[in-house]
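Okay, handing you the structure first.
Only one protein chain is missing; all other protein chains are in place.
Right after this comes chain A.
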Amino acid sequence: MTFDVEIVRWHAVASWTWNAGDDVCGICRMPFDGCPPDGKYPGDDSPVVWGVCGHAFHLQCIQKWLQSQAQTDQRCPFCRRAWEFKAAAPSS
């Protein structure tokens, strides 16, 4: 016995999340999947970035912090190691 099914309409749903381990940004304490205080929309508008030390923050948050520090003394707010943006997010 077989069914002859005709698909009239379909509705795709996807979900996304930043691959950032810890679930909140250490600076604003907002979820990585949400927005920092200055951000309007989550996602591409409120990206998450990593330092070479492995700590992650909202891009807006870490930029604001680095701008307030001397150019020659840019450090990770967690571990105080020299801050350098990591090229890409680590893949799991």
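Here is the rule we go by: a contact is a pair of C-beta atoms (placed from the backbone, for glycine too) under 8 Å apart; a residue touches a chain by one contact, two chains touch by 3 or more; residues count from 1.
As a working rule, contacts and distances are computed from a predicted model.
Student: Mind telling me which option in "Glutamyl-tRNA(Gln) amidotransferase subunit A, mitochondrial", "UBC core domain-containing protein", "Vacuolar protein-sorting-associated protein 25" or "E3 ubiquitin ligase complex SCF subunit sconC" is what UniProt lists for the chain we can't see?
Tutor: "UBC core domain-containing protein"
Student: Given the full complex, what residues of chain A touch the hidden partner chain?
Tutor: 26-30, 36-38, 61, 64-65, 68, 75, 77-78, 80
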